[in-house]
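Of the protein chains in this complex, one is absent; all others appear in place.
Naming follows writing order (A and B), and every chain is counted from residue 1.
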Amino acid sequence: MQSANRFGARLERRLPQLVVSPLFAVSLFFVYGFILWTAYISFTKSGVMPNYTFDGLAQYQRLWATPRWYVAIRNLFIFTALFIAISLAIGILLAVLLDQRVRIEGVIRTIYLYPMALSFIVTGTVWKWILNPGLGVERLVHQMGFESFSFDWLVNPDYAIYTVVMAAVWQSSGYAMALFLAGLRSVDDEVLKAAAIDGAGPWRTYTGIVLPMLRPVFLSTVIILAHLAIKSFDLVIALTGGGPGYATDMPATFMYAFAFQRSELGVAAASATMMLMTVIAIIVPYLYSELRKTAE
Amino acid sequence: MIRIDKVMLAAAVSCAALAGAARADGTVEVLHWWTSGGEAKAVGELKKAFEAEGGTWVDSPIAGGGGDAAMTALRARVMAGNPPTAVQLKGPGIQEWAEQGALNNVQDVAEAGNWDKVLPPALASIMKYEGKYVAAPVNIHRVDWIWGSPEALKKAGVEAMPTTWEEFNAAADKLEAAGLIALAHGGQPWQDATLFETVVLGVGGADFYRKALVELDDAALRSDTMVASFDQLRKLRGYVDPNFSGRDWNLATGMVMRGEAGFQIMGDWAKGEFLAAGKVPGEDFLCAPTPGKGFILNSDSFTFFKVSGDDNIKGQKVLARLIMSPEFQKVFNMAKGSIPARTDVPLDDFDSCAKRSHEDLLAAIENDTLVPSMAHEMAVPRSVRGEFLDLVTQFFNSDMSSQDATTRLADAVQRAM
Partner (left out) sequence: MRQRRISGIVHRRGPRHVLMRGLLFAILLLFCAYYLVPLVVMISTSLKSLAEIREGSLLSLPQGLDFSAWATAWGSACVGVRCDGLEPYVWNSVLMTVPAVAISTFLGALNGYALTKWRFRGADWIFALVLFGAFIPFQVVLLPMARTLGFLGLAGTVPGLILVHTVYGLAFTTLFFRNFFIGVSNGIVQAAMVDGAGFFGIFFRVVLPMSIPAIVVTVIWQFTQIWNDFLFGVAFTIGDSNPVTVALNNVVNTSTGVKQYNVDMAAAIIAGLPTLAVYVIAGAYFVRGLSAGAIKG
């Protein structure tokens, strides 16, 4: 009787771990197991389909000898940096402005937020039209009589990546706004009052007092935006198809092209491994420091 | 709740495929990317014919990017161990999958139907793996066509369709002088590569084409002829309007149709677009082969994957027979703008461009100037084709010199091999 009780108590004590263990197991298998599988494939002769013959670093040599790969990496850095920075800036600006007792806030907020509901495929298709010199903005301005106006970023290899940023910011900045607005709403009015009494101007109030309080919001927002940036695949495919040429290729599209269009699974796995290592190098220290802070 | 039933049915079908449960009539699941217009209608004909024989047809259309999405799904399906019965797959891709042991052969159907006699040998060899048929071709597309707008050409004072690249350049200059777009083109890698291969055929001839783009001979790839080909491609780039990037090929065809542009260089699927708009060949649009006196072959085919179960295998064989039947080949190709893969199907009901294509095909077989298309995955493995596409499209979208392009192309091909 007593031992049964003790067993029950022990079970009860261990229950949280038991509940979490499937999550843990699922992550281990479906995330880390698959990452290991991919890493292994990158050292094999895999082509059309996985092939488990060991091939050393040959796939990595081929990867780093491919000019297109360098373009993809450069684009990832340009895109991620600009996308996160601009989305954060717009998100904060709009959140602060919306927080100024705007009467039709609900409507405006919905307008800012709705792009997130659309799939990247839809976003890409629409922006492709708007930015296309022969169909969209440029033609409209020409029709208005300004013949010399030119806006050809979409078809210009040097600028096309910025059109991807434009469309991505359009889609996600409203979400950043919502996160910051929510953060601002959880800041106590008393804090603002105290700041006003101290004679702090609006600029000082926000930059010096309110925004530093929103540190956790930055964490969530950056995680969500970074996740969208790294996975930016659909948008590139729909907006530029990686073009002109391969000027807007990203690691995700590069990997997809090599794995599924070109039957070069080994090179694709090598690129995936490089990409995951980059993500680990950037995200893990950030997660570590942030989790430590919030745990305290 | 009808929907749920349908989902259940689909699930049940796939389960049946897994378990190998047999039913009396044959079953096929066909993975293809012919989802629109004439093509979808053409597949519909195949479905009708198959169902008329009492079979069950499960349709798996996946559009987009010339089958990229479909290839993704195919890999996932093969990995999971439930491949579709037949897949729209072509060229060396067939061999790649065959080497993985992923295909079934339909040799008995081929022997009964005498496929060896009726197919062009160059095409038949692509359909076979280790001497046995593993795929069945549905059509022959010719890639090296120039489509012309009589209206635009008249306005510019161009009298005839060009037969050499010099004539083409002269005509294009005239068109530009008349304020028209000389060449309607869509800036997508495969379209750039289509231009490239027709230029290589025109500049170097069929033998050079074969050496460089099929056998991937290093000396040919680094030769002056290749440099000259890139020079001509650079000229063509100059004839394209500034808004070409990312444009779909059918929009480019529309420009020729409306007389905004003089020419388009594109395979004969463009003809389907003209015909669908009610245009008459010879009157509303002109067709002529690109220079070079060759025939760049592109052919769609269905490849048979390794399914098990009597029901599926039976379905597979019935499908193979139907695809190669003269009736289907005729109906399908009239809808699609191509010509039958069988050389013995009478072409009386086809238009003049198709007849021209057929004659040239027979002549090309005779003179050994029939070459497989690189851009359309008939000549080289997808990995090598990818390097071609990257380089050509890079050349087209930058001011790379022809000499540089030649060297970089040869290096890229070596890397991919």
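Rule of thumb we're sticking to: a residue touches a chain if its C-beta (ideal position, glycine included) is under 8 Å from a C-beta of that chain, and two chains touch if they have at least 3 such contacts.
Remember, it's a predicted structure, so these values are computed and weren't measured experimentally.
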Query - Listed residues B:A63, B:V214, B:V227 or B:L347, member touching the removed chain - result: B:A63
Query - Per the touch definition above, residue among A:V71, A:I92, A:A168 or A:L192 touching the missing chain - result: A:L192
Query raised in the report: Since one chain has been left out of the picture, which residues of subunit A touch it in the full complex?
Result: 12, 15-17, 19-20, 23-24, 26-28, 30-35, 37-38, 50, 90, 93-94, 96-102, 105-106, 108-123, 125-127, 129-130, 135-137, 139-140, 143, 170, 174, 178-179, 181-183, 185-186, 189, 192-193, 196, 202-203, 205-206, 210, 215-217, 219-221, 223, 226-227, 230-231, 233-234, 251-252, 255-256, 259, 265, 272, 275-276, 279-280, 283-284, 287-288, 290-291, 294-295
Query - subunit B residues that touch the omitted chain in the full complex - result: 3-4, 6-7, 9-11, 13-15, 18, 29, 32-40, 43-44, 47, 58-66, 69, 72-73, 75-77, 79-82, 84, 248, 250-251, 269, 272-273, 276-277, 336
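Keep this in mind: only the chains that are shown with their structure count from here on.
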Query raised in the report: Where the CA atoms of subunit A average out and where those of subunit B average out, how many Å apart are those spots?
Result: 37
Query raised in the report: For subunit B, which residues count as touching subunit A in their complex?
Result: 65, 68, 71-72, 75, 78-79, 93, 96-97, 99-100, 102, 187-189, 242-246, 381-383, 385-386, 390, 393-394, 396-398, 415-416
Query raised in the report: Which bits of subunit A are touching subunit B when the two form their complex?
Result: 47-50, 62, 65-68, 128, 132-134, 152, 154-155, 157, 237, 240-241, 243-247, 256-264
